[in-house]
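Only one protein chain is missing from this complex, and each of the others stays in its spot.
Residue numbering begins at 1 within each chain, and the chains themselves are lettered A and B in the order written.
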Amino acid sequence: MERIPILKMGEFLLVTIQVDLYDQLAETLETDLIHSIRKHSSRGVLIDISAVSIIDSFMGRILGNIAVMSRIMDALTVVVGMQPAVAITLVELGLPLPGVISALNVEKGMELLKAKMNTLYTDQSDEDEPDSLE
Amino acid sequence: MKMNLIVSNRETVAVTREQDVVPLRNRVRDYGAKIGMSILNQTKLITATSELVRNLLKYGGGGKVTIEEVKNAREAGVRLIFADSGPGIADISLAMRDGYSTGKSLGLGLPGTKRLVSEFEIESALGAGTVVTIIKWKNG
Partner (left out) sequence: MKKNTLGTLSARKGELLEKWTSLLVENGADDGQTEEGESEEFASLFLEALDSGDFDPQAPAFDRVKELLIGIATSRGKRGFSPRENALYLFSFKQAAFHLLSESEKDAGALFRANLHLSSVLDEMAILTFEAFLKGREEIILRQTDEINEISTPVIKIWDGVVALPIIGTLDSSRTQVVMENLLQQIVETESSIAILDISGVPAVDSLVAQHLLKTVSATRLMGAECIISGIRPEIAQTMVHLGIDLEGIITKATLASALQTAFASMQLSVTRKVKMQ
C-alpha cells in the first residue's frame, strides 16, 4: 500500500507530500505521523508542500488535523513551500488553516522550529530533562 | 446560464468513487491549459472542481461530470456540470450562506467555491438530485 515517507531529521520529522492525497492515504499519514512523533519524541514536524498544486478543503482539514494532533503530542507543525497560487486560492476559498504555521521553505521552517524550541527550553530550563529515546 | 455560448469540446466523466477525483482534476487542468488559462486561474478552477466533486461523492452518491470548452463574445472558458441523483438539498439559500455546515465536515463549501469561479448556478430539489454548473473564463 502507498504511504507517504516520514524522514527523521534530528529532533524533527520531515514529510514531503508529492502526490495527491486521497482519503486512505491521508488517514494513513496521520496515523504514521502520530506514531513517529511518539517513537522519536519529536518536537517538530515539517510538512513540505512545495509539490502540491491543489489544496482543497479536504486537504486543508488534513493539515489542520495534523497540526492539532502534533500539538497534543507536544510537537509543533510547520507547513513549508506553499505555492503562491495555492495560497491565493485558499484565501479566496475561505480556509483559515487554523493552528497551522507556515514558513517559506524547509530551511526557514527548520530555523523557525529551532527558534521555538529554544524559547521553550529557556522557559523551562529548571525542569529540563534529557530526551529519552525508546 | 442562458447565453450564446459556443461549445467546442465536451466530455462526460462518471464519478463513482474517490479514485475518480484525481483523473477528473487532471482532465479539467488539460482544458484550462488548452485555452491558455493562467496558473492561478487553473488552480482556482481545479480546486472548485475538487470541492464540487467531493460533494457529488459524499452527498450525491456519485454522478456525472461534464467538462466543456466554451466561448462567448469575448473570451474562452471552461464549463463544468456536476450532476447527481442523490437526495438533493432542502434549502439552497441556507447552503449558500457562509458558515453553513452539515455533518462534521466544513459543509458543502459552496460559498467559498463560488468565489473561485466566474459563474455559478445550482439547482436542487429534495428527492430530485442536484446539478451544479460553473464557468471559469480564461481571464477570471
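In the analysis below, contacts are C-beta pairs under 8 Å (C-beta built on N, C-alpha and C of every residue); 3 or more make two chains touch, one makes a residue touch a chain.
Computed from a prediction, not measured in an experiment: that's the story for all the values here.
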item: Displayed chains contacting the withheld chain; value: A, B
item: Per the touch definition above, residue among A:Ile6, A:Val45, A:Met59 or A:Leu97 touching the missing chain; value: A:Leu97
item: Hidden partner chain, residues of chain B it touches; value: 40, 73-74, 139-140
item: Residues of chain A in contact with the chain not shown; value: 80, 82, 84-85, 87-88, 90-92, 96-97, 102-105, 108-109
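Definition applied: only the chains that are shown with their structure count from here on.
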item: Contacting residues of chain A [partner chain B, same complex]; value: 20, 22-24, 53-58, 61, 83-86, 88-89, 92-95
item: Residue ranges of chain B touching chain A (in the complex, touch as defined); value: 18-19, 21-22, 25, 39-40, 42-44, 46-47, 50-51, 54, 98, 105-106, 109, 111-113, 115-116
